[in-house]
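For this depiction, one protein chain was excluded, whereas all remaining protein chains were kept in their positions.
Labels A, B and C are assigned to the chains in the order they are written; within every chain, residues are numbered from 1.
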Amino acid sequence: MGQQPIVAAVIGATGYTGSEVVRLLSAHPLAQVCTVTSERQAGRPLRGACPWLASDLVLEPFDAESLEANVAFLCQEAGFAMEFLPALQRRMRVIDLSADFRLSRIDDYETWYGRPHTAAQCKPWPVYGLCESKAAEEIAAATAIANPGCYPTATLLALAPLSDLIDGIPVVDAKSGVSGAGRSKTETDYLFTELAGGFKPYGVTGHRHTPEIEQELGRRVRFTPHLIPAARGICSTIHVPLRAGAGRADVLGAWQSAYRDRPFVEIRTEGWPSTKEVQGSNRCVLAAAFDERTGHAVLVSVIDNLVKGAAGQAIQNMNLMFGFPEDTGLPMAGLWP
Amino acid sequence: MGQQPIVAAVIGATGYTGSEVVRLLSAHPLAQVCTVTSERQAGRPLRGACPWLASDLVLEPFDAESLEANVAFLCQEAGFAMEFLPALQRRMRVIDLSADFRLSRIDDYETWYGRPHTAAQCKPWPVYGLCESKAAEEIAAATAIANPGCYPTATLLALAPLSDLIDGIPVVDAKSGVSGAGRSKTETDYLFTELAGGFKPYGVTGHRHTPEIEQELGRRVRFTPHLIPAARGICSTIHVPLRAGAGRADVLGAWQSAYRDRPFVEIRTEGWPSTKEVQGSNRCVLAAAFDERTGHAVLVSVIDNLVKGAAGQAIQNMNLMFGFPEDTGLPMAGLWP
Amino acid sequence: MGQQPIVAAVIGATGYTGSEVVRLLSAHPLAQVCTVTSERQAGRPLRGACPWLASDLVLEPFDAESLEANVAFLCQEAGFAMEFLPALQRRMRVIDLSADFRLSRIDDYETWYGRPHTAAQCKPWPVYGLCESKAAEEIAAATAIANPGCYPTATLLALAPLSDLIDGIPVVDAKSGVSGAGRSKTETDYLFTELAGGFKPYGVTGHRHTPEIEQELGRRVRFTPHLIPAARGICSTIHVPLRAGAGRADVLGAWQSAYRDRPFVEIRTEGWPSTKEVQGSNRCVLAAAFDERTGHAVLVSVIDNLVKGAAGQAIQNMNLMFGFPEDTGLPMAGLWP
Partner (left out) sequence: MGQQPIVAAVIGATGYTGSEVVRLLSAHPLAQVCTVTSERQAGRPLRGACPWLASDLVLEPFDAESLEANVAFLCQEAGFAMEFLPALQRRMRVIDLSADFRLSRIDDYETWYGRPHTAAQCKPWPVYGLCESKAAEEIAAATAIANPGCYPTATLLALAPLSDLIDGIPVVDAKSGVSGAGRSKTETDYLFTELAGGFKPYGVTGHRHTPEIEQELGRRVRFTPHLIPAARGICSTIHVPLRAGAGRADVLGAWQSAYRDRPFVEIRTEGWPSTKEVQGSNRCVLAAAFDERTGHAVLVSVIDNLVKGAAGQAIQNMNLMFGFPEDTGLPMAGLWP
């Protein structure tokens, strides 16, 4: 190679998104994780908290002042990035996997998250990093990225290119594996025994990813997510009324225009994708049908919520920021069975 | 007591609906299974094909002429009931768990099932047995019942009472455990390894339960089902535009009127039900929210597809036909965890 | 009929064993739950804590003085029965589902549980209630029962009748669904995401069910349990060196002698049982092979850990205590699929 790998810090490395950043970067030829932090487990080998990573790194306490890296992945709870990102982005590239900077209207944030935004003056405001919806240059130029939420990623990749076709309110009925809840939800509700063999809706009218989808789409949506007894995966099923005359071919055409040359979006024209196909992969698979009887298109979008919906897209953003080919070090193939 | 139990025959006892009829009747105080049939395994102890039933019955070949019973549960593939129900209902009560007689318009059947209906002249035409939507007398008077499909049961229990409130096309996004596919789908697609850990839509615009829902509702719906990695359960999530001025209270009020005194429909006003709560139970749990932003009500209906969605409702119909209390011998409590 | 049902109290009704006692008794013709208690949720409807039970009972605080019932099921954490059983058994029958009184040698208790036994003087000492290993009279005469552990139940039903055949140390390699850990293990380790798709041993040499098995067997065993990604079920696989000349027929013969007329033990002579067959059932299925090459018999015993391994066996004990037929109100058929 000759090229020196860039140095990455993973802030909050023991949760599901943080450890996934570490896992994916362990196969990245141009980046290397040198710092992993944990608030509660500092001093412990990463191997103790995350034995699957087979890593020799040791967890450190986070210290904003002394942190040195080319890029920092912030994988902490809500509020952390508000506190540290504004200063950190002056010294290194920052990719925030939380929701702190996803909503550009402070009012929206405060309404949906029910708390004040303490970094409303942050400048430059992080770029919303849905890679396929931005010019590569915009991400390349960003000092900080607000990495999109998992449901918005799956939903926007399907809906965003269709603005000229939609005539009415899209109904987004989404389903997610349990890892979306994170690793620290140590409540009865998330026990294996409470979830195995059952499924249910949650956040039926008030899920916080709703305004994120609406902001990027410029359009109101009806959104309800469900919890599915699988570890990973999001399937967003979108029932969308099309304008008169439009049909499946228009949907496929719009997608093909939008995603030409984008390695991670696959347009499936035969059969319906399972989330299992993208387990561990950074791909998003799209498929569509048209229901003539009701005039709705039905869009299906599947991703791995921890990869394209979190850590993988974060690394895709890193690739774009550092001028690497977009797909460097990111898996295309899913783990099956 | 003192009452002699009625005698039931289960035709096609080794599949999931047939064996569930046997299981449920084993705890029924007023009915007893005396005949179990199987096309392929006649002569074998039921215990060999279905060890979980711990039964001493022996599988017999089906012989329409010689069959004697007070009630026959037809749990066979499509087409079987068309052939045998018309004659059988002259000699005993018949409850058909297939789709053969669910659609009363022959055209609908032939369009959606893609085959001719060979018993279009059947008289009397079996009564569509969604217990809670019919007067008890109508079912009591029936000689044959077309037992509803699993998705229609969950969906209609939520939607049917709301006809005055709906203003637009309901979007029915349903999710089902894998047992809905039956026990004879020995294809790669239904292997444990292909389904565990993933989920996906199927029959996206053409599922055969669509016309069944529409027939009973008298209204067009947008319907898509999904396959979820669980053995049992259906969750029907229905996004329905309400007429101006209507809201959650109207939905709850309509349900309360419709289901007063019906033991198996529970209206949940706090929290959202999981399919796991009704595992093995004949209950249906309903819940609703109103999304002011889009003017949609969101209805959630969960059942066990093999119980309230098949064998349990069949027995509920039997109870009504024979004048037993509706809930005789049927489990209210679900199996958890 | 005509018989007045006995009145049962379930102390600690919101955990997995307590709620299972409530569920099973809801179908029992001769007993009725009138009191359900909870330390933390007193005052709340049982339906709120355990929606699957569809119960109208309200959780009460436990008050030993005022409790009235014919039988109390103690479903609390370790130590609770030590405190309350000695007095309670003077006023009603008591069935303790904890381990407090399973070990009759106080030394064993203190060694394996690492804490003092505070009720060593309890008289009469509760009878160890492995129903099939005791004369019905002994249980009928007991004022209190120490209900066996789940692993000991599965293991002892297989091994206890074979004492004349064993020559060496039985290796008991057991596997359990996750519900064995209870409903209050709100630790990362028991999250759905940490357990789905994986399996592992635990308590490899020091599991507390070891001395319970050894006490009842009068013989040392090598015991290791494993955690399996299923909600319910125990499979105990026992590799046991037989004395020279003994083989499979001797094993089957010993079982047949021991379990003649016992409804809940099934000896399977063809095929190997899955835990799934006994899901929700009070049955134990036994099967055996002989490995001539090594001189070991291989015994397999499957139960539902929450039914025959806990709540079901507790009710079986209740039946015997009150002179009801042993299988009254207890399910034989398992829930499948």
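Please note the rule applied: a contact is a pair of C-beta atoms (placed from the backbone, for glycine too) under 8 Å apart; a residue touches a chain by one contact, two chains touch by 3 or more.
Note that the structure is a prediction, hence the values are computed from the model and not measured.
Peer 1: Tell me the shown chains the invisible chain touches, ordered by label.
Peer 2: So, spelled out: the chain left out of view touches A, B, C.
Peer 1: Can you work out which residue in A:280, A:295 or A:309 touches the chain that's missing from view?
Peer 2: A:280
Peer 1: Among C:193, C:281, C:305 or C:319, which residue is in touch with the absent chain?
Peer 2: Checking the options C:193, C:281, C:305 or C:319, the one contacting the hidden chain is C:193.
Peer 1: Looking at the full complex, which residue from A:41, A:179 or A:301 touches the chain that isn't shown here?
Peer 2: Touching the chain that is not displayed is residue A:179.
Peer 1: Any idea which of C:32, C:143, C:274 or C:328 touches the chain not displayed?
Peer 2: With C:32, C:143, C:274 or C:328 as choices, the missing chain is touched by C:274.
Peer 1: Which is it among A:31, A:50 or A:144 that touches the chain not included here?
Peer 2: If we include the chain that is not displayed, A:50 is the one touching it.
Peer 1: Extract the touching residues of chain B with respect to the undisplayed chain.
Peer 2: Interface with the chain not displayed, on the chain B side: 16, 178-179, 181, 183-188, 190-197, 229-231.
Peer 1: Residue by residue, what part of chain C touches the chain that was omitted?
Peer 2: Contacting residues on chain C, toward the hidden partner: 169, 171, 173, 175, 177, 193-202, 204-205, 220-222, 224, 226, 228-233, 235, 237, 239, 272-277, 279, 289-291, 293-294, 296, 298, 300, 302, 337.
Peer 1: List every residue of chain A that touches the chain not included in the displayed model.
Peer 2: So the residues of chain A touching the missing chain come out as 16, 19, 22-23, 26-27, 48, 50-55, 178-179, 183, 196-197, 231-232, 266, 268, 270-271, 273, 276-281, 283, 285, 331-337.
One rule holds in what follows: only the chains that are shown with their structure count from here on.
Peer 1: Report the chain whose CA-based centre is farthest from the CA-based centre of chain C.
Peer 2: When every chain centre is compared against chain C, the largest gap points to A.
Peer 1: Please report how far chain B has to rotate so that its Cα atoms sit on those of chain C, a copy of the same sequence, as a value between 0 and 180° in steps of 5.
Peer 2: When the C-alpha atoms are superposed, chain B turns by 180 degrees onto chain C.
Peer 1: Centre to centre, by mean C-alpha position, how many angstrom separate chain A and chain B?
Peer 2: 39
Peer 1: Centre to centre, by mean C-alpha position, how many angstrom separate chain B and chain C?
Peer 2: That gives a centre separation of 35 Å.
Peer 1: Counting only residues that touch at least 2 other chains, which ones in chain A make the list?
Peer 2: Correct list: 193-197, 229-231.
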